[in-house]
Structure formats: structure tokens, C-alpha cells
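Read the structure below first, then the notes.
Yeah, one chain of the complex is gone here, protein chain that is, but the others are all in their spots.
Moving on to subunit A:
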Amino acid sequence: MVDTTSPHVNDTSGENNNDPSIAFMRPRILLTGLRRSGKTSIQRVIFTKMQPSQTQFLESTPQLVTNHFSCGSFINFQVQELPGQLHVFPSSQSSSVTGETNEQSSSYDDDASHMLGNGYDMERLLKRCHAVVYIIDAQDDYSESIARLNMIIQLGCTVNPKIRYEVFIHKVDQLSEEAKSDTQRDIHNQVRDRFTDTGNELDHWPSTPFSSNTNSRGVLINFHLTSIYDHSIFEAFSKVIQKLLPQFGHLEYLLNYLLTASNIEQAFLFDIQTKISIATDSSPTDMQMYELCCDMIDLLINMSEIYGQPNGNDGDEIENDVDYDPTNGQEMNGIHSAAEDLYQNSSRAIDQQCYSETTDEPAFNVFDSMSSSVIKLTGGRALYLKEINHHLALICVLREEALAKQAIIDYNVKQLKDSILKL
């Protein structure tokens, strides 16, 4: 179902950087799942700050969409979203593939290695990616979804054994706590069962509960319960990205050091735009603290928008402030959507568009080098935010007494900032 009505923009490749070594290091995430499972919504809510209620109006994604996500000189990601309408064709039809031939769902078991869908070569995609994020719609019947997941894992193991698989059990906002854990357990079991059913030589998984499962071949699969209507999707995505970040270990070490040196309770490194936490210290965190940090970022940005405009804007009356919305955050600058052409064999390649999407520019011009904030809460706790670079902010949770030594904390944070920038 190629969308032929979209404009044909010029054929630049999806990569922004011409430097091959950086492009090589850029972790790739393949976002996939059945149709209407929520992939585009997740991308929109996280990366372009769409309101969750607006995502109902999103249309089906016809093509592969690539998002480049960069926050600073060393953190670069590419998120590729595969459309849900994957059709599977046996390999003998590879030369004449177009979008129209029938889907053959029964052919799941054979020829998985030549899976082609809408002109995309799964094998190639899997070879080049580092993580597969698979979305399962928890409100639907998910057996087909799990079957597809198993196929992808199977294919992935043969092609690229180092891939991590993250399964988002999505749309759980409507389920009760009990239902959530039941669903998670169910899906976990089903994935394991299907694997052993196909008779592949994958050993039985050790019976450890949900968070991480590896079998003797080292297939890493994690499960997360998510929903776009609360912060769980941000948290889950944060965890995914944290694991992929090559510098994560080093950042965590730096943050831990900061904790002990300055008597801080918790520290997070956030990307301002997407409110994903790039790194945290080693102590366990709960979601409320994470949410509070996100709200603090919103507060900072909104207040800065009102009072902190760089000089030269004074004197202009603002009649209609369309950009302002405290619940949404600021609109993004310079976002266009992207599609990448991967299918090179067919003559249909011309119809598949390329427009580039980048989030390299600093999103908020009011978030500058001296941005910081201190919020004191009842109960003796305080939140401390300090800018690291255009995209990143450090948020610390500490006791109010510890804040008294603010000069020391400031100094330590400055050292941290320098180390991070040097990375």
C-alpha cells in the first residue's frame, strides 16, 4: 500500500552525517508490530510532543519511517518504524514483489529468511539494527502478534545474534493492576512456548521472572508495560536507549560519583526535548520521581518562555500566543517526517519517498547555558536542575540540608558537565 499521493521529495539518504564512522556507531532501533498497535503514536508522543489524545487521528503508516534523534555530540539514534502491514512472501516471488499480492499467513513457518513486506527486506534491516522494539497491543487478541514476534526473533538470531529485543506490552492504561500482570505473564509464556514449538535448537529459557531473559544462545528479551497516556512509555523508552548507549556505563559511573561526593539521593540526565532519561545513577527509581522530573522540565521551559527570552524581543505585543500550552510543552522547530527507501530491486523504488527528519537543532532557545532551577518540596526534599548542554539537563534529588552546601554541588556538577562534554 504505497502512498503515491505524497510529494516526491529529492532522494537524499536518511543519514545526516557524512562521516561514515559516526553513522556506523549510531545505534539503530527497529520499531515494529502489527498494524494499529501504536508505533507511530509512540514516536509522535515522545519525539514531537503530540498530545496522546490526538494520536487517535493518525493514519496508518505506509512506509518505513526513519527518525534521527540526536542530543549532543555523542548521542545519536536512529529509530526506524516499520509499517504494520507486513506481508510475507516465499522467496520464489522476490523478483516481482509489489504491494498487491495476497498475504500468506500460513507461510510463517517456512522461508522466514526471505521475508519481504511492502518491499522491505527484513533480513537487511535486522542485520543493521541493534535493538528491536516490538509493540503488542494488550487490548487486542495478541496471538498473531506473538507469532510475528517469534518469527522476527528467529530471523534475528540467525542474522544478527547481538540484537536486543524489547517487547512493549502497550495500551495497558485501561487494564487493572491484576490484569496487567496477568497479561505480562501470559505473553511471556506464549513467547517461550512458541519458541519451543517450532523445534528450533533454542534451549529452554531459565525461569526467571519478567525483566530479563536469556537462553544459552544469549537472546536478550525484555518486557515492558506501557501506555502513551502516562509516563510509562517514556520510562520504557528511556530504559531501551540507556542500554544501547555505548557511553552509558561511563555516565552511570560519573553520576554515582556525583552522588557520593555531594550527598545527593538520585541523579538523572534528561534530554529536554523528549524527556527521555539518558542516564541515571545505580539506585532504583520509581515512576513518580521520574514524572516529577518531567514536570519540572516543563515548568522550567514554560517560565523561561515567558520571562527568559533573549533581549530584542521586548516591545512586541503578543496578541495570540498560539505556541503556548503548559500541558503540552513547546512546539518543535524544524521537524519534518521521514521515509527511507530500502528496497532497491523493484521499479517501484521511485515512488518511495525520502524526506529527512532531524532533531539536531536545540529545540528551545530559552534553554541556555545558565538555565537552572531549584524546587523545594515539603518533606525536606529538593529538586535541582542544571543545564549540561543544549539538549541535556541534570536533575538531582536531594535533601534540603544537602542543598545548603550548594557551592560544592555547583562545583561538582560543573566538573561532571565538563567530563560529559569531553566524552
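Operating definition for what follows: contacts are C-beta pairs under 8 Å (C-beta built on N, C-alpha and C of every residue); 3 or more make two chains touch, one makes a residue touch a chain; residues count from 1.
We take it that contacts and distances are computed from a predicted model.
Engineer: Suppose you had to identify the omitted chain by its UniProt name; would it be "CNTFR factor", "AP-2 complex subunit alpha", "Small ribosomal subunit protein mS29" or "Ras-related GTP-binding protein A"?
Structural biologist: Of "CNTFR factor", "AP-2 complex subunit alpha", "Small ribosomal subunit protein mS29" or "Ras-related GTP-binding protein A", the absent chain's UniProt record names it "Ras-related GTP-binding protein A".
Engineer: So which of A:144, A:182 or A:368 would be touching the chain we can't see?
Structural biologist: Checking the options A:144, A:182 or A:368, the one contacting the hidden chain is A:368.
Engineer: Among the options A:54, A:158, A:282 or A:309, which residue touches the chain absent from this view?
Structural biologist: A:309
Engineer: Return the single residue from A:30, A:267 or A:300 that touches the missing chain.
Structural biologist: Per the contact definition at the top, the residue touching the missing chain is A:300.
Engineer: If you put the missing chain back, which residues of subunit A would it touch?
Structural biologist: Interface with the chain not displayed, on the subunit A side: 288-289, 291-292, 295-296, 298-300, 302-304, 306-311, 313-318, 320-322, 324-327, 366-379, 381.
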